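Here the complex is missing one protein chain, while the rest keep their positions.
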Amino acid sequence: MRQQHDVAQLGMWVFLATEVLFFGGLILSYCVYRSAYPAAFAEAARHTKIIIGAANTAVLLTSSFLVAWAVAIVKLRQSRFAAVLLWGAGVLGVIFLVLKGIEYGMEYDEHLLPGLDFFYPGEQARAVGLFFSFYIVATGLHAIHVAVGIVVLGVIGARARQRAYSDAYHSPVTVAGLYWHFVDMVWIFLFALIYLPGRSG
Amino acid sequence: MSAPRNYLTEDNRLRSWFFTTDHKRVAVLYFASITLFFFIGGAAATLIRLELINPQGHLVTSDVYNRLFTLHGVIMVWFFLIPSIPNTIGNFIVPLMIGARDLAFPRLNLASWYLFMAGGLTTLYAMFAGGVDTGWTFYTPFSTMYSNGYVVLAVTGVFIAGFSSILTGLNFIVTIHRLRVPGLTWYRLPLFLWSLYATSVILVLATPVLAMTLLLVALDRAFGIGIFDPARGGDPLLFQHLFWFYSHPAVYIMILPGMGVVSELIAVYSRKEVFGYKFVAWSAIAIAGVGFFVWGHHMFVSGQSPFAGLVFSFMSFIVAVPSAIKVFNWTATMHKGWIRYDAPMLYALGFIGLFTMGGLTGLFLACLAYDVYVTDTYFVVAHFHYIMVGGMVTAYFGGLHYWWPKITGRLYPEYWARAAAILIFFGFNMTFFPQFILGIEGMPRRYHVYPPEFQVWHVLSSAGASILAVAYALPLFYLGWSLFFGARAGANPWQATGLEWQTTSPPPKHNFEGTPIVKRKPYDFTVKGKARAQNA
Amino acid sequence: MDNWASPASSLWPSSETAHAHSVDILFFGLLASSLCVLVLLFFLLLRFAIHYREGNARADRDHRIKKSWQLETAWTAATFVAFLGLFVWGARLYLNLSGPPANAEIIYIVAKQWMWKVQHLGGQREINELHIPINRPVRLIMSSEDVIHSFFVPEFRVKHDVLPGTSEEIWFNARKAGVFHLFCAEYCGTDHSRMLGRIVAMREPEFEQWLGHQDTTGTMGAQGKALFIRLGCSGCHGGNGTVRAPVLDGLYGKRVPLSDGTFRIVDERYLRDSILKPRAEIAAGYEPLMPSYEGKISEDEIVKIVAYLKSLGGKDTQP
Partner (left out) sequence: MTRDRYPPRAIVVSWAALMALLTLTVLGAYLPLGAGNTVLAMIIAAIKAALVAAIFMELRERNPLTLAFACAGFFWLGIMLWLAFSDYATRPNFPPAMHWGQ
């Protein structure tokens, strides 16, 4: 059992390395275009909704905290309380998606979503379009990750409620936790790249 | 059947095959699938070669020709070469070699086959429904804006198959780290496992970048998000950077397992420990690492900066060093050995020769000023095929013959196998050596019609290709025959040393009765080699 | 195609520039070093394969080489040094390609599916043919209207991709008159293999004569001047407009201060960028008022206006 646990964890870490490079391709695109069109990117970033973005960051960080708490508990003993924490984290994930959806709606109304409806007056239209292309792809993929994570948390929470996990067997909780924290970590960087540039200008 | 139950006879309902989590059965599923893809890709190649006999191209139209070489490239690269050795031989042998009952994640392994098939069938559908005319490289803005093929569907298929690769790589990494039997330290691992480990690292770290790149291409084409589109401010070279960040290491995904197989074969049939074991082992890791630093050598004339050209050229020379180490060590392994010439050894020797020629012509391409001349000509085509077909496919056939008795419990007919090995070697050289000359003459690649002065070499190449086609079809028949009529193989027909030879052929469902324990280095032929020689 | 230069005389096209000749020598260098390795390796393989075959029980198999690290280090180091040499050799030749001489004849190339459009500074146009003078460097400024193409002349041993959205350059200096192949080397769609052209290299007087016999509607500069007026550029840049904009006479080749404190040499690229993205690099002391001409002006027209601006004098003007 000990070994099985270790195997699953190592597998997840390797998978996360894969995920880093998956988003890495996008990050490179972003860096290239931001270095090419710094002014346009600052201008574009000012059109993002920093309040929603910051709120969402807080939501995800808190959700991660709940998962870390749940992991700490199941490592000690069987607990139905862990289920509450996991589901709580999942609910925060849902809140994140709802906020994100509202944000997409606002941007759609402002014609800022390339591929769906993009119109931007002025000279920088193309580079602003590049920024929002990156924005929609990156946040969209991240949202898919969040959605998957919510389902996983829901299932694991249900199993935890049935007292399936204990100090002897809690591999699914820790592995799902690793995934969820990673999703959180991706957002930390996306937040810095998408919402923060150009605020002081 | 009086024979002991094995993984093949355990339960033969169809369901038990399609829902199996036994790594050996998954391997068999992969064998069947990639054989199918190999012959589909091969059929396209045959048509291409037939077409090129005539400089005016009477056989097919330009659009069909462009679809043919795209089909050939996409199918062969992603649905044959990349999965060939890891997913078939690797899947079958890795747990056996380390004394495990299965891979670390058996269900993930099965899932990876389903993903592979889903991706493969999607891509095939795209290829046959309307075709794709971008070449396997999907260069933008052609693929995103100007192509009139089923680009989105094709890249989706490759995208899905990419996840299959990632899962396989992940499975191997964890398996090799965590499931080795007691006593099997890293320096007691067969070199095949070192190679597969290095391959897996590349699979896991490079494939996601391809996935993202293709996703962006698909989104760009379907919705016009414009990340690579110069009309929208994008940089088409960014696509090339991302694509080759994956696709150059992918070349090592394709060749490293072949090197691993050949290391096994040379040792077994020379009955000697591999010379410089640690150097060969670490050179695999070095290739995997440095392989990530060289991608820009595909872009020397693309408009990337001259400075970047210098960096990438230099790194490309560096990555050739570990490959050279391997070749020298294989040769030295044969020194003072007891060399036998069973068919797998013939393939291994063929591999060394062809791979060396492929590698040396790689230096021409790494060399900046010469690359400017021969890049995008048949020189590249020839170089690539010397490595991939002359190297990888030859090694695949060698490994397939070598482990055939273990996989099926039957011996293949030695005479036919040797004949096929020799025929493949000559057919191959006749097909692809003329293409070096075409490249040096300046014949650009992906040309449907061409100036007539190139015709001589094209005809020669096509003649060779017909020999090659026959040679590749041969094993299909005699291996198929041996499944039913081949002599039964014992547990260890080659007197080899690996753990996989300590269990019965075919192995039982759980691979080993009890847990084997390893006390010696791999390739320890000292005892048996002497004895055999005295008998002979 | 009847213009292949002496195909029977050698295995590859004749070398028609000094650079091509150097590349051929580089090829021999690469070939020689590869053959050394190949012959040595095949000799050893063959010798071991025969001598140490299992049937030959008399072969001496005692005293096998045990200590391997000296050998390993030796051949690793040897390969490394050899590779380093080849790298330096190839890199030096390659760097020659990136800097065209200042006196080069400039010709503009616009590639599109599936043809090569050529424009000389004098306004002469050609399609799928490129007339060049010999014994004088020729510098091509190339861009594409659609996908990526690649300009490849085997006899000159040069090749460079032609990209949409930006201009790329290539240069060469032909030594002999003749007719050479022009290939598109980057796959560009259906008729990629028919995107061929001819390079016609002529002696200087004949080239001038040829130029003189072509129909032109004015030199490129003259056409560019007409555009400069028609598009309204002269309204502000003419020196007497209501809007203050830099006067462009004699600007080409100068080093100008920019508003962000840096300096920039005025070259084709800067002129081109300033037309399409005027607010990216503002000349010091001016307001960013100029509108972008992105989408309002074709590739051909940009090329002409740039040619006109160059003709207004400066350090590197054409005679």
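Note that the chains take the letters A, B and C in the order they are written out, and that residue 1 is the start of every chain.
By definition in this document, contacts are C-beta pairs under 8 Å (C-beta built on N, C-alpha and C of every residue); 3 or more make two chains touch, one makes a residue touch a chain.
What you see is a predicted model, and the numbers here were worked out from it, not measured in a lab.
The hidden chain, counted over the whole complex, makes contact with A, B, C. Residue in contact with the omitted chain (choice from B:44, B:110 or B:205): B:205. Interface note: of C:54, C:72 or C:299, the residue touching the hidden chain in the full complex is C:299. Residue in contact with the omitted chain (choice from A:52, A:68 or A:106): A:68. Counting the whole complex, the residues of subunit B in touch with the unshown chain are 177, 201, 205, 209, 230-233, 235, 237-238, 241, 245, 292-293, 295-296, 299, 303-308, 311-312. Residues 145, 163-168, 269, 272-273, 275-277, 280, 293-297, 299, 302 of subunit C touch the missing chain (whole complex, contact as defined above).
Residues of subunit A in touch with the missing chain: 9-10, 13-14, 16-21, 24-25, 27-28, 31-32, 35-37, 50, 54, 57-58, 61-62, 64-65, 67-69, 71-73, 76-77, 79, 81, 126, 177-178, 181-182, 184-185, 188-189, 191-192, 195-197, 199-201.
Heads up, the rule we're going with is that only the chains that are shown with their structure count from here on.
Averaged C-alpha coordinates give centres for subunit A and subunit C that are 45 Å from one another.
Chain geometry summary: the mean Cα position of subunit B and that of subunit C are 36 Å apart.
Shown for subunit A are the residues that touch two or more other chains, namely 126.
Residues of subunit B found to touch two or more other chains are 235. Those residues of subunit B that touch subunit C in the shared complex are 57, 62-63, 66, 133, 135, 139, 141-142, 145-147, 230-231, 235-237, 270-272, 275-276, 279, 300-303, 306, 309-310, 313-314, 317-318, 320-321, 324-325, 327-329, 331-332, 334-341, 349, 352-353, 356-357, 360-361, 363-364, 366-373, 375-377, 437, 440-442, 444-453, 532-533, 536.
Interface of subunit B with subunit A (complex): residues 104-105, 108, 166, 170-171, 173-174, 177-179, 204-209, 211-213, 215-216, 219, 222-227, 232-235, 238, 241-242, 245.
Contacts from subunit C toward subunit B in the complex involve residues 1, 4, 7, 11-13, 22-23, 26-27, 30, 33-34, 37-38, 41-42, 44-45, 48-49, 52-55, 57, 59-62, 64-65, 68-69, 71-72, 75-76, 79-80, 83-84, 86-87, 89-98, 113, 146-148, 150, 152, 154, 157-161, 163-166, 168, 181, 183-194.
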